[in-house]
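Every protein chain of the complex appears in place save one, which is left out.
Think of it as A and B in the order they're written, each chain with its own count starting at 1.
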C-alpha cells in the first residue's frame, strides 16, 4: 500500500503524544520517575499492542520496532524536561496547575486519538480484515492506550466519562475504511481523516469547558 | 460441527444480556450516554474478544461479525429504554432502587455467564484446542466481560467477590468439553450445560440473599 510511510509517521506522532500524556498523568498521580516511564510506555504503545493482537500481527510492532521504542523514549525525555516547569507552575499558582496539566493531557490525547484511529483502520485494511473489523480496530487502537493509562492509576477511563470520545475515533476509522473500499486510500485522505477526528474531539473539549459537568468522584456505588 | 447455529444463538443471547448488564452498571455509576454505550459494548463483547485472541481466531468475531454488533446495539437501545423507568423507581423509592439494579445486573450476568461458558468451550473444541484449554477458554469467556466492566468503573470484579461465580462457568465448560470428547456434542447438550451453569449461579445468588455478607468497600488496604 502506497500509504505505508505516512502510516508510520502518523503512528509515531500518536505514540509520542500519547506517551507524553501518560507521563503527565504519572506526574499528576505523583508517581516516581520509573512509574512515569512505565505509564508513558503503556499509554504510547497500549492501543497499538491491542490492535496488533486483534489483527494477528505478532509480535506487535510496539515491542519489536525500534522506531516505536525511540518515539516512546523521546516522549519520556520530553516529559522529564516538562516536569520541573510543571513543578514551577504548581508553586506559583496551585489552582491553575491541576487544570493546566489536565488540559494539556486532554489536547495531547486528542492528537493521539486522531492519529491512532486512522492508522489502526489503515493497518487493518492493509492486512485484509473485514470492513467492520477495520472500523473497530481503529476505534480500539485510538482509545486503548488512554484506557489502560487511566485504569492503571485507578481512574475511570476518559472514554467512559467524556461525551464525544469514542465516536469521532470510530468516525475517522470509518472514513479510512470507506476510502479503502472505494480504492481511494492515500496520504491526504489519511491526514484529512485524522484532522477530522481531532477537530471534532477538540470541539467537544471546548464545549466541555463551556458546559462544565460536576466531577464524578463517587463512581463506586 | 452441527452445533454451530445454536452456538451463534447462545452467543448472541449472552452478548445481549451482558451488554444490558454493562449499561446498567454504567447507569449506576452515573456515566453519561456515551459512557454507558462503551461499557455495554465492552461487557457484551469483552469475554468473546479474549476467547478469540486466546484461540488465535483473529480478527475476533466481536469486532468483525455484524450479528454481534447488532446484539450490542439492541442491548444499548434496551438499556436506554430502561433508564427512565429506573430513574422513576429511584425517585419513588431511593432505598429499593440500588438493590433492584444490582439484582437485575446479577441475574443478567448469570445468563451471560452460562451462555458464554458453553459457547466458549464449544468454539475451542471446534477449533481443535486441547481439552484443558477448552475448559479454561469457556471459563475466561464467561467471566472476562464482567471483569472488564467492573475494572473500568473502578470496582473489584464480581468474580473475585462472589463465592460461586467462576466455578459453575468452569463446570459448564467442562461438561461441553467432556461431551465433545465422547463425540456427543449437540444442541440439547449445549442448552442443558448452559441451564446447569445458570441454575447453580442463581442458587448461589439466592443463598447470598439469605446469608448477606458485609459489603467490602474497604478493599484497598
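Just a few scattered comments:
Everything below uses one rule, namely that contacts are C-beta pairs under 8 Å (C-beta built on N, C-alpha and C of every residue); 3 or more make two chains touch, one makes a residue touch a chain.
This one's a predicted model, so the numbers in the text were calculated from it and none came from an experiment.
Interface note: of B:19, B:137 or B:193, the residue touching the hidden chain in the full complex is B:137. Of the candidate positions A:38, A:164 or A:187, contact with the unshown chain belongs to A:38. What chain A contributes to its contact with the hidden chain is residues 26, 28-35, 38-39, 49, 53, 56, 58-60, 63-66, 69, 98, 151-155, 217.
Think of the hidden chain as still there; on chain B it touches residues 53-56, 124, 129-130, 132-133, 136-137, 140, 147, 151, 154-157, 159-167, 213, 216, 218-221.
FYI, only the chains that are shown with their structure count from here on.
Bringing chain A onto chain B by least-squares fit of CA atoms involves turning it by 120°, to the nearest 5. Note on chain placement: the centre of chain A and the centre of chain B lie 29 Å apart, centres being C-alpha means.
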